[in-house]
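The complex appears here without one of its protein chains, the remainder shown in place.
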Amino acid sequence: MHPDRVEERVEAEAVMPAVPLTVEGSSVLHQMFRLKWAAWRALSESARREAVAEAAAALGEMEPAGERQSALYSLLGHKGDLLFVHFRQSFEELGAAQLRLERLKLADYLEPTTSYLSVVELGLYDSSLRLYRNLLERGLRPDSEEWAKEVEGTLAQHRKAMAPRLYPSIPASRYICFYPMDRKRGGAANWYTVPMAERRRMMHEHGEVGRKYAGEVKQIISGSIGFDDWEWGVDLFADDPLPFKRVIYEMRFDEASAVYALFGPFYVGIRLPARELIVFLG
Amino acid sequence: MHPDRVEERVEAEAVMPAVPLTVEGSSVLHQMFRLKWAAWRALSESARREAVAEAAAALGEMEPAGERQSALYSLLGHKGDLLFVHFRQSFEELGAAQLRLERLKLADYLEPTTSYLSVVELGLYDSSLRLYRNLLERGLRPDSEEWAKEVEGTLAQHRKAMAPRLYPSIPASRYICFYPMDRKRGGAANWYTVPMAERRRMMHEHGEVGRKYAGEVKQIISGSIGFDDWEWGVDLFADDPLPFKRVIYEMRFDEASAVYALFGPFYVGIRLPARELIVFLG
Amino acid sequence: MHPDRVEERVEAEAVMPAVPLTVEGSSVLHQMFRLKWAAWRALSESARREAVAEAAAALGEMEPAGERQSALYSLLGHKGDLLFVHFRQSFEELGAAQLRLERLKLADYLEPTTSYLSVVELGLYDSSLRLYRNLLERGLRPDSEEWAKEVEGTLAQHRKAMAPRLYPSIPASRYICFYPMDRKRGGAANWYTVPMAERRRMMHEHGEVGRKYAGEVKQIISGSIGFDDWEWGVDLFADDPLPFKRVIYEMRFDEASAVYALFGPFYVGIRLPARELIVFLG
Amino acid sequence: MHPDRVEERVEAEAVMPAVPLTVEGSSVLHQMFRLKWAAWRALSESARREAVAEAAAALGEMEPAGERQSALYSLLGHKGDLLFVHFRQSFEELGAAQLRLERLKLADYLEPTTSYLSVVELGLYDSSLRLYRNLLERGLRPDSEEWAKEVEGTLAQHRKAMAPRLYPSIPASRYICFYPMDRKRGGAANWYTVPMAERRRMMHEHGEVGRKYAGEVKQIISGSIGFDDWEWGVDLFADDPLPFKRVIYEMRFDEASAVYALFGPFYVGIRLPARELIVFLG
Partner (left out) sequence: MHPDRVEERVEAEAVMPAVPLTVEGSSVLHQMFRLKWAAWRALSESARREAVAEAAAALGEMEPAGERQSALYSLLGHKGDLLFVHFRQSFEELGAAQLRLERLKLADYLEPTTSYLSVVELGLYDSSLRLYRNLLERGLRPDSEEWAKEVEGTLAQHRKAMAPRLYPSIPASRYICFYPMDRKRGGAANWYTVPMAERRRMMHEHGEVGRKYAGEVKQIISGSIGFDDWEWGVDLFADDPLPFKRVIYEMRFDEASAVYALFGPFYVGIRLPARELIVFLG
C-alpha cells in the first residue's frame, strides 16, 4: 500500500470522523407514469381537449424556472410515457404538487410506474477534511460541543455560499437521464469503512471526469438515504444524449464507480413543454 | 486483532450464550395502500362525502394516543397513497383493525401495495452481558433450570420497567419514515456468529449516534423475525424530514450498519389526521 | 480445526455417503389467496350467504383431524387474506382439493397470491450415521446391492415407527407461521459439501433449541426439493405468536441457521374454523 | 490437489478445447397458463362445452407419441393451472403450435404466467475428451480445418446414433417435474473455467445418481443458452412424484450440483389427456 494511504488509514483509525459535511437544498420528486392510451383515445375529442388544456395550464404555471419548478419529459421505452420532475422547498410542497397532478382530469389516464424522493445535496469532502484536521490540531474532540459548533458554523457558510447550487433551476436541456445509485457495503469493497481521506481522493478523481463533460452535461445530485430505496439520485441534462453514455462509461473506470458503485434503473426522457402537450397527447 | 476482542472471542467460544435478552410490547401492523383515484373521483359527491365521513369517524376513534392507537399518513411517491400504522395489544387485535378498515366504504377504493407485521422490541445487550457473566461466575450453566429462572426474572423486571417504551403512543410528529432491515449472515460478515460482547460494543456505538438526534427524531424498533420478511422494522418520527437522512447517513458509517446491516425499502409519509381526510380525498 | 472434525472430514472423503436417510409422509399444499373484497361486497346479501354456506360446508368436511385434513387461516398483512393448508395422501388428492376449492362460488372472489407444495419429511441424521458406519465396518460398499437392501430395510422400519409424525393432524393451535427455507450452497458456506457427521452435529444443536420451545410451538417440516422453489417448508403452530419470534431468533444463532440457512417470506395467520367463516366474510 | 487433477489442469491450460461436443434434437416449448376460472364459469354451459370440445380435439391431434407431440398437465399450486409441453422439429413449428393454441376459444380464458424455450440436447463429455485427445496426439490444432472436419464427422455419427434420444416421445408418465438451471460462473466456483476432464468426471458422478433412479424417473435435458433465461431445462417424468425429490436431493450432494448448479423455479404437473379435459374444466 502506498505510504500516503497507510498514513491516512492510521489517521482514520484515530479520531478523524467518517461522515463528510453535507448540505441540503431543494426537495425533489420524480414521478414516472404510463399513459392509458387506449382509454385516453376512447375519450371524445372535446373531453381530451379539455383535459389537455387543464393539464397544460397547470404545467405552464409550474414550469418557469425558479425555486418551485416542475418539468415534464416524454420517456423512451416501456418504463413510462411521462416523467414529472418537481423541485420544491419542502416535502409538504412535494405532497401538494403530487396531489395537484392527481386532481387533473388527465390523472385518470396516468398510471404511476415508479417514483423517486430525494433532496438536492452537496457532499463536501475537501472542506470536511480541512475542517476536521484543523479541529483535531486544535485539540478538539469530535464529540465535544465546540466541535459541533464549528461544524454547524461551517455548514451554515456553505449553505449560504452554495445556495444557487442547492436550490437550482431545472436545466432547459432537451434530454434528461435519471438513475439512482448506492455505494457498496458488501464483501471486500465497503465504501463506508474507507477512511475519509481516501474517499475524498476517489471523489476528486470522479469529479475530474465530470468536469471534462461540464460543457455538455449538467448534473444535479440528490441524497435519498432515509427517503427512498437507493442512497443517491443522479439527474443529467444535455441537448444530445450521447454524452450521457460517454460520461457514465468513462466514470465507470474510476475507482469510486468501478469498485464502489451500484446502479439502479436508468430513465431517459425528452423535454415536453406545456405548449407541446397537446401534440404529444394527440 | 485487539487483545480485548480476542478475549471476548475466547469467552464467546466457551459458554457465553449468543442470544441477547429481548423484551416485547405492542403488536404493530403497517398497511400501505394505493388509492384508486379514478374510480374514487367517478363516485358521486354525496357517496364520497359519506365514505369519507365513515372513514374519518373510524380513524377518529383509533387515533387518540393510548395502548390501542392507529395513525394515518399520506405517502410521497408511487409506493402508496396512504399508510396506516396500527399499535395494538395482540395480533388478534391487529386482525380486527385490518378487518375494520376493510369494511369501510372507502376500502373499495384502496388497493394494498405492501404491509409489515412486527412487535415492539428492546434488545438488552448490556443487561444480557451483565447477567450472563454473573451467572457464569456463580457457576451456573446456560442449559440449567436455574439459569432459565434467572433469565425469566430479569426479563420480567425489564418488561415492567420498560413498559412505557414497550407500549408507546405513536409520536405526534408531522413526518414518519419506515423501513425494514436485516443483520447480514452472508460471507465474512455474519452478525449471528459475532460474540455477544462485540455485538454489544457495536450496538452501543450505534446508539450513540441515535442519542445525538434524540431531540429531533423519535425511534421505535419492532422485531419481525418469524412475522415478516425482514428481521426488524424501524419507525422514525420527526417534524422535519431532513434529520431522517442525517441520522441514517451518519449511522451508516457505524460498524453495525456499514458492515452488518441490510436495508429494505423506505417509506416517507406526512401525518394525516382524521379531520384532514376530507381535504386529502377531495 | 478440532481433531474430531478433521477425522470426520477424512471419513467423509472416504466412502461415507453424503445423503441422510429421509422418510416422507403426507403431501402438503399451502394456498394463499387475496379476497376481492369490493366485488364480494357488491354481491347481494343472499348471494353472499349462499356462497359462504357452500364454502363453510366444504371446509367443514375437510377440517376434522385425520389423514386428509385442511385448515383455514386469516392472514395478517397484504400477502393474502386467506391461507388454506391441505394435508393429503398424494399429489392427486392435493390436485382434487385444489379443484374442489376452485369450484366453490366463493372462488370467484379469491385471487391466488402464492402457494407451496411439499411432503412431510423427517431427516434421520443419527440413524444415517449409525447405519452407514455399521455397514462400512461390515465391509459393505455404498454402491452394493446389499447396502441398498439394508438402507431400504431401515427406512421401512422408520416409516412404520414414525407414521404418526409423518402423517400428522394439523395442530388445533390459534396461530400458524409458515416459511420456506434453503440450505446455502454459495461461497464458503456450502451445506451440501459439509461431511455428514458435522451436519448431524449442527442439526442436533438446532434440535436442542426446538426442544426448549416444544411446549409452546409445534413444528412440521416438509421437503420441497423438486416440488417448489425452496428446499423445505416450515410450519409452526402456537396459541401465542411471540414464541414464533423467540424460537426462530434463538435458532438464528445456531451454526446451522447462522451460516447455512436462507429464509423465504414469512406468513402469519389466525385459525378460521368453518363456523367462523360467516363472521370473517361479513 | 490430487496429481491426476494437476495433470488435467496442465493439459487444459495447453490446447485442450473447453467446449464439449453437443448434439441437438427436438425444439421444445413449455407454456404455463392460469385459467380465468371466474370468467370461464360465467360462460353458458353450451359455450363451455363447445370450447372444451374444440380444445380437446386440437390436443387429441397433438398428443399421440411421435416427432411432433404435445402433452397437457394440470399444475399444482398458484404458478399456473395448465402446462402445455410441445416437442417439435423447429422453432417455426413451435411458433405454429403456440399460435394454434392461441386461436382456440379456450384461449380467451388462459393467461400466460411463464414459458420456457429450449432444444433437446446431449452433452458428450466422454466422447469429447476421447476425440480431442486423439486429435491432439495426431498433432492437430483445434483451430485447424482438419480438426473442425473431424469434430463435424463425430457429431454427425452421434446425431445419427442418438436420434431416438434427441427426438424423444413424451413419456406417458402420470407426473412431470420441470425446472431450469444454470452452471455457476460467480466467485470461486466457475464451471466454465474448470478443465474439461474435471467437468467430465463430475458429470459422470452426476450421471451415476441418475442411473440409480432410471427405473423410476425418465429425464430429458434441453439446452436453452441463447433461447431463454437459464442455461438448461430439465424435464423429469414419473408415475410417483416422490422420486423427483429423492433424485434431485441425492444429486444436490454431487460436486456438479452442490458447487456448480443454480436452480430456477420448479413446476409439478399431473398428466391431463385430451379426453379428461372436460372433467378438469367442469
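Letters A, B, C and D mark the chains in the order given here, with residues in each chain numbered from 1 onward.
Methods note: a residue touches a chain if its C-beta (ideal position, glycine included) is under 8 Å from a C-beta of that chain, and two chains touch if they have at least 3 such contacts.
Here the structure is a predicted model, which means the values were calculated and not measured.
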From D:Pro64, D:Gly153, D:Gly187 or D:Pro273, residue that would touch the chain that is not displayed: D:Gly187
Residue of A:Gln98, A:Ser128, A:Thr154 or A:Ser257 in touch with the missing chain, whole complex considered: A:Ser257
Residue ranges of subunit D at the interface with the undisplayed chain: 18-19, 22, 24, 29, 31-32, 91-92, 94-95, 98-99, 102-103, 107-108, 112-117, 119, 185-187, 190, 192-193, 223-229
On subunit A, residues whose C-beta touches the chain left out of the figure: 37-38, 41, 74, 76-79, 175, 177, 179, 186-188, 236, 241-242, 244-250, 252-253, 255, 257-259, 261, 265-266, 268, 270, 280, 282
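Convention: only the chains that are shown with their structure count from here on.
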Copies subunit D and subunit C - interface residue numbers shared by over half, same or different: different
Centre-of-Cα separation between subunit D and subunit C, whole angstrom: 28
Shared interface positions of subunit A, touching two or more other chains: none
Chain contact topology (line, ring, star, complete or other): line
